[in-house]
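Here the structure comes first, spelled out in structure tokens, and everything after it is commentary.
With one protein chain removed, the remaining protein chains of the complex are shown where they sit.
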Amino acid sequence: MSELDAFREDTRQWLEANCPESMRTVGRREDMVAPGRNQKFPSDDARIWFERMRDKGWTCPEFPSEYGGGGLDAAKAKVLRQEMQRLKCRAPLSDLGISMLGPALLEFGSEAQKAEHIPRIVRGEIRWCQGYSEPGAGSDLASVQCRAEDKGDHYLVNGTKIWTSFATESDWIFCLVRTDPDAPKRDGISFLLIDMETPGISIAPIQLISGDSEFCQVFFEDVKVPKKNMVYEANKGWTVAKGLLKHERKMISELSQDFIGGTLTLRQAADEYLGYDKNGKLKEPGLRAAITRHEMNMRAIELTAYRAHLEGLAGEPDSRIPLIMKYVSTTEFQVKDELMTELLGYRGLGWDDAYFSEEELKSSRSLLFNKSLTIAGGTNEVQLNIIAKRALDLPES
Amino acid sequence: MSELDAFREDTRQWLEANCPESMRTVGRREDMVAPGRNQKFPSDDARIWFERMRDKGWTCPEFPSEYGGGGLDAAKAKVLRQEMQRLKCRAPLSDLGISMLGPALLEFGSEAQKAEHIPRIVRGEIRWCQGYSEPGAGSDLASVQCRAEDKGDHYLVNGTKIWTSFATESDWIFCLVRTDPDAPKRDGISFLLIDMETPGISIAPIQLISGDSEFCQVFFEDVKVPKKNMVYEANKGWTVAKGLLKHERKMISELSQDFIGGTLTLRQAADEYLGYDKNGKLKEPGLRAAITRHEMNMRAIELTAYRAHLEGLAGEPDSRIPLIMKYVSTTEFQVKDELMTELLGYRGLGWDDAYFSEEELKSSRSLLFNKSLTIAGGTNEVQLNIIAKRALDLPES
Amino acid sequence: MALVLTDDQKMLQDAARDFIADASPVDEFRKLREAGKTRDPELWRQMAELGWSAVNIAEKYEGLQFGLTGLGLIVIEAGRHLVASPLSSTAAIGVSALNLGTSEDARQRLLPEIAAGQTLVAFAVDELNHHDPQYTSTRAKPDGSGGYLLDGRKVFVSGGGHADHYVVLARENGEPDGDFVLALVDAGAKGVDKTKVQLIDSRDYANLDFSEVAVSKDAVLADGSEAGAIVETLIDIAAIVTACELYGCALQSFEDTVRYLTERKQFGRAIGSFQALQHRAAHAFCQLQLLYSVILDALDAAETIRPGLALAASHAKALANDTTDLVTNEAIQMHGGIGVTDELNIGLYLKRARVLRNLFGNTSYHWRRFARLSGY
Partner (left out) sequence: MALVLTDDQKMLQDAARDFIADASPVDEFRKLREAGKTRDPELWRQMAELGWSAVNIAEKYEGLQFGLTGLGLIVIEAGRHLVASPLSSTAAIGVSALNLGTSEDARQRLLPEIAAGQTLVAFAVDELNHHDPQYTSTRAKPDGSGGYLLDGRKVFVSGGGHADHYVVLARENGEPDGDFVLALVDAGAKGVDKTKVQLIDSRDYANLDFSEVAVSKDAVLADGSEAGAIVETLIDIAAIVTACELYGCALQSFEDTVRYLTERKQFGRAIGSFQALQHRAAHAFCQLQLLYSVILDALDAAETIRPGLALAASHAKALANDTTDLVTNEAIQMHGGIGVTDELNIGLYLKRARVLRNLFGNTSYHWRRFARLSGY
């Protein structure tokens, strides 16, 4: 038996022995385990599962073991993922620290920064949020206005960040700030880590059309940030940011439908809210055709994601595929929401009322919330620009 | 009875007495009467109808009577159109001279030019063709390369024009030529009339994917054109051209479906080639929905054209409507062609074969030929640019 | 076809535009919503004073006898500002039910009150999650003296929470193929039970249960063999008025978006200078122009009850649904992040539009009906 096979065998046994039964089902949005100073768990099983995985460093399997990570190489990490998928194990911990900041720090951070932050990410002690967009800089991320003045032993930060998820519940924020106002746009930007408890920071939640308010605007007023919290070099934050952006887009396109939408599938909704004619066909031929088109597109997207995965494993990744995934998947998720709303009729339009089932309310919230999918983390327009430029080599517009 | 009512009465009686029965049906492409030195008529009735209308100047009802035109004012011309529509009278004569050059000459031409050309247009003695596009200048009409050098008593023309309809059968051509190669693009262009029999002109028909070849490329090699044939002023041809372009777009969007396509309607094709289920619904629900969408769009386009017409009559024309008509109608004509092809199945894919009916062959040619509708006379892209700029006031891109 | 407005209609349109922009801009709707209310009685009093409650009522019932086209123009303006009022439910649909109905008594009793803005009416038609009058099963049992006893349930009745009277669609004896019965029911009548329902657009909806509710002969607006045609015409009018409001929503969110395109800068340019956005905006503009023609034609068909009304109605509602889907989605996308916040009006238009899409027939319902009416 090869080493990898042995690892697979051990991992499988360990998971079967240690992953609680209730952690082996698809989780909903509210079942996610978030880290932080005031960490709470949705259930005892979630806590147990988190602690066991944390102790093996498997909250971050590929982070080096010297910082508390799992220390697995790519092949073993893949085996772990496969075995977790086999058992349908939930993620023990979800955070921007794990998926975005950690990898960036490992690539660009100083030794001291790694030693300070990575172990706390692995152990779930800190919840991270992201300070990228500003009211005047959405798609045009490089036009950052939030200032960080060099005051000798610290930076003085003034400005505002918007679209920061769960800012009120986070402990630290990673930010793009402008350190050189005279340099060309991308050249005067730095990447700064800021403790949310620093004086001068205030937070205003943003209410969305869906009624949710997980996004916030964060205001910085004379906030003093120690110089040691700058990642990489001054005025070179764009390099760090670019690496992170890729992770973010991947994350958004990979958000599973179960997570984003309600728990109803179109098929279940069709069964319950529309019904069939005597030949077993959905009652409304127009909706039947629209659902068919959507199902075909979803199947094509899934096959393409799987193809990209296999190409990667085979060592022949096609760099053009990741570029398209966010655009095609978020667009199709919105199609699903609209179809769901059509299927449910009035029952898909409920607001906040005992009259509607939890699933029905989720469906209408999802219709509204998911309008942001084609905007957040790179608008459709920006994605198409990127495809035109990088995949098709079309000239700059 | 008002003068206008009297005119209507007289006109109705005259048309009823003078328009041959066979000229009171919708004509096909090949039934059009074209003018020219070697004019031929598709039928005796067509000749009689032409001659009678010509003698009243009603081939060009609004042209001044001093040049042989009908001399009607706008109100009377409208009455004549209405009465002709009422009887379904065909146009007695069709030519670019009537619809495009004539109005431009009346606006911009010299007295001598009007006296020379307008009467011949009215009497159908000259067939005109158009020399606008060049191989390097399609959407970008102002980048004309075809040179006309001032040689004292004449211009020496060298270059080429493309997409000239029926150049081989035409007597004269009106052209955009570059008279000042140093001026900014639009400022060095002039508008020239050229007799096609002048030495140095040669013509190559362009074969289209539909098999048609009514378009030609015209080559000019040291062609001498008398100076009197320049319309308006040297280097101010763009002013004349702009006026003409509007006429051309209007013409293309007004081309009736009967003219462009075969003679089959979707409804007839559905009856004959697809059939109905026992509830009287078209057999293929997907096609039924697609046809419904198309029929709705066509009805909306027709109502909009009619609204624009009525708004004009009411003296309150909305200048934004004409901008949209070419885009929406040509796009929808192509939808119709594709639907027709789907309805006819294999029978809508015939090339040149006794096996297919004339209508079936027309349908497949129409599918192919009409792909040019969204390109000729202003591409969809150019039309959308114009709408964005003129109707929506969006900033220059 | 009256595709061009008369001078009188234009005056009414201008007056509506001015009054609503002044008295009830979108902020007023926000205030109502914040207060948890779905109605502003003072606003309706003012609208009634301007005669809008009476536009579609004949002079002999103290109305202005101005016709449905005029009323449709007001509904469009109201749609542009998200005005929450009984304009559609009472002044357009409720009045049409009485106008079309066979009860002169009901007309004499209610129309003057409606004209004065003192009485509200709601049309209770749907029983399932999708509009389709074919699936009406509310039972109207003949009481032997020309009246009926009503039993059944109506859902998502627009304006149902505040209405004084309901126009209820039922079937004789509740039989699937029975004749329709259109009955006028007092909201406070014995056996009527009302539950309010909250949809995403924060307007007034209610579910209604009817249990042996007595309907006297005078309150029967239609029954027997002529009821089918009356009910169809009434629903066609309701669909057209709903299309008007959709058009208003679409038009305003489009205009807001075009303004944003010229103001918002990214990459150092107004985003409206990006050609991809220009083309999409231009396309949306074309669709709105087409829709406007279809709506004017449908209003005229409704006003004159001319042959072809059904086709015109299905055309108007289907195209209004479709175009509003396109325009509201584009409005959010072109606004970017700010477009999904509650702070901007764009989201309010989207929510209203998605509910209106379902009222009196979704797109696929009207596609099928258009095809059937066209004979294929």
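Read from first to last, the chains carry the letters A, B and C; within each, the first residue is number 1.
In this section, a residue touches a chain if its C-beta (ideal position, glycine included) is under 8 Å from a C-beta of that chain, and two chains touch if they have at least 3 such contacts.
Since we're looking at a predicted model, the values are computed, not measured.
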Touching partners, among the displayed chains, of the absent chain: A, B, C
Touching residue (missing chain; options A:L4, A:A75 or A:A300): A:A300
Residues in chain C touching the chain absent from view: 274-276, 278-279
Missing-chain contacts mapped onto chain B: 133, 136-140, 143, 162-163, 206-211, 273-274, 284-287, 290, 334, 338, 341-342, 344-353, 355, 364, 367-369, 371-372, 374-376, 379-381, 384, 397
Hidden partner chain, residues of chain A it touches: 267, 270, 276, 280-282, 288-289, 291-293, 295-297, 299-301, 303-304, 306-307, 310-311, 314, 316, 320-321, 324, 327-328, 381, 383-385, 387-389, 391-397
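Simple rule for what comes next: only the chains that are shown with their structure count from here on.
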Of all other chains, the one whose Cα centre sits farthest from chain B: A
Separation of mean Cα positions, chain B and chain A [Å, integer]: 56
Chain centre separation in whole Å, for chain C relative to chain B (CA means): 43
Shared interface positions of chain A, touching two or more other chains: 285-286
Interface hub residues of chain C, defined as touching at least two other chains: 274-275, 364, 367-368
